[in-house]
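See below for the structure under consideration.
Note that one protein chain is taken out, while the other chains of the complex remain in position.
Up next, chain A:
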Amino acid sequence: MATSACSTANLQFAPFSSALDAGFWHKLSENKLDVYGLDDKPRKIHGFYFNGDAVGIPCRLNVDYTAFNEIPQIPPNYFLSHGILQNKNTIDAFKSCDKKELLNDIAHELWLDITSGKAIDDPTLLSKFLMLTYADLKKYHYYYWFTFPALCAPETFPLTKKPIRFSERFTEEQTNAFLAAYTQFQESTRGQRGVKTGYFILQETQTGLQVANLKDADRLLSDPQGKVLFCVCDPSTLAEHPGWPVRNLLTLIAYHWADKLPEVEIVSFRDRISQGSRDISHSLVFTVQLQSLSNLTECPKCVGWEKNAKGKLVPRMVDLSATMDPVKLSESSVDLNLKLMRWRLLPELDLEKITRTRCLLLGAGTLGCNVARSLLGWGVRKITFVDNSRISYSNPVRQSLFVFEDCLHGGKAKAEAAAESLRRIFPGVDAQGHSLTIPMPGHPLSESSIEQTRKDVAVLEELVDQHDVIFLLMDTRESRWLPTLLGAAKGKIVLNAALGFDTFLVVRHGVKMPGEPMDTGPPGEAKLSSNVHGSQLGCYFCNDVVAPGDSTRDRTLDQQCTVSRPGMSMITAALAVELLVSILQHPEEGGAPADTSARDEHITKDMMSILGLVPHQIRGFLSRYYNLLPASRAFEKCTACSSIVIEHYRKEGFGFLLSAFNQPSYLEDLTGLTQLHQETLDSEVWAISDDDESM
């Protein structure tokens, strides 16, 4: 403990630093909204400080959620500080309010408490603070500035001796006597408010040590038998400096008793408990020469504004949006819920990958709504809908993002309404809707609609570029053709879900890398190897030997999803999303191999993601509550994903698409399906004639 000559000259004090808890800001926000409104008159609050902190902890004035309580609720062994909250309604009012006047007002109050003797009866009045605040409740930004008023009178506090430790000043016997007296004193003076007194008198006599109230000072000071020491419960842990509460006590002493006490002993009482035992030996005794203030009539100068972390006299700001903004809270809760799954069951689960996967949902009907909800559940943040229809009265019961009101006045546009609904469910989602008609092959375009279609195609192409996964959730087969082609051409993960009455299909399209020729595998090997790599898997159209045409003309019941069993869309949508998550968790993603038989003995390690198999197709039969997991190879003559189709699309762009839309046989001719049909016909004829012969 190096005590320089300089530092013994005048006593200097360690200022308070403010310590808030989140609960205070919660309560302030609540009060601002429910009680204060625009009324910005000063409010009484409470703070508290402690004289038992470990060495190295700054003097803290705590203000927590109990600050607004009518009756101060002070933790045991803490001491009360009287606060004024000055909450401003605008940042400008916060900036421009007169800080000098604020401090002056509280200084006058303090001065009055001292001169009137009120602070002798209730010494807690010596510890005050003012808190200037502005709460930006839209951003959850809180601006604040504390002042801990201390009167600058006397101007200096000359020390006549070096500060000494309590244990140097008093014997162990005296110390024990003091502690017993102090404990009894606190118990007897706690009063109705249950608040401990942070200021008291220690009278040292021949017979021992007594503890008394400040109001006994006059009597004790005139007692020639004893010596009076003033004691302050001191939040400072510094070896040479007491904390702020000592200052105003010195002013009080100087005003009332300095005439009788040219020199006063101040006990800076520090009361620490560590490992279950009490220690006060580090308390300090300062001997200060006090200039009498009894003739002073003017309120002296006052200081006390708190400096910020950089040592500047400016306000502070704290951004509590992470813990108070309900939108951010809902985001972090959703994330945490998913992380629980990782922490508890699947340490390798890559949730971030799922979260950043951008999903394009083509179709915002029953499948689109349910797929979107499942994606939300997995934490997906970017979901875009494309649909061209409006919400009708039959929709809300099955299409889980819509409600009755959405059907009124002709019905809202489905894509936008679905996106809006998602944002209402979870504001953290980036959901957009596009009302758009997806052009279909075999549905000839009139001259006048070509330009619109050109625009629509451009939008769709851009949307496919901007997303990682394309869900095909439309209600016609041929509307899936263009996005299948776009997904294949751009190397996207495409998930296709389709409903019959009581059957459904979920299929992931083979993922071709852009620029690479389609890999249909070695010819003829299909039967030999049941394991098909993800890049060799077929698309929705690969198993077809007819190009998509106009299916709305002669639709059979099983192609109309609106007459599927109502639970099917939920099952199917859920399976489509879970399949996506399995794909994303597989090291090869879209390249994950699938097995054509899905028999246990055929399953190899490379097929498994951490969530299990990544099947190519899930075909469900609700009548038997049974699912099959077939896999099939890409078809070299496929009208949607074969190399020749993709090449033509890449080379000719919209011109090629236009031919496909307008000419019914264009795609079949191009891919060689027409020729295949011819060959099939020939072989059938041959087969029949063969049969004929055998008869």
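The working rule: a residue touches a chain if its C-beta (ideal position, glycine included) is under 8 Å from a C-beta of that chain, and two chains touch if they have at least 3 such contacts; residues count from 1.
Note that in this section contacts and distances are computed from a predicted model.
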| item | value |
| --- | --- |
| Protein name (UniProt record) of the chain left out of view, among "Ubiquitin-like-conjugating enzyme ATG10", "Proteasome subunit beta", "Splicing factor subunit" or "Nucleoporin NDC1" | "Ubiquitin-like-conjugating enzyme ATG10" |
| Selected residue (touches chain absent from view) among A:D98, A:E172 or A:E298 | A:D98 |
| Which of A:D21, A:E420 or A:E647 contacts the chain that the document leaves out | A:D21 |
| Residues from chain A at the interface with the omitted partner, ascending | 10-15, 17-26, 53-54, 56-58, 60, 75-77, 91, 94-96, 98-100, 142-143, 150, 152, 156-157, 238, 241, 247, 273, 275-278, 301, 303-305, 307-309, 311-320, 322-323, 329, 332-333, 336, 339-340, 343-344 |
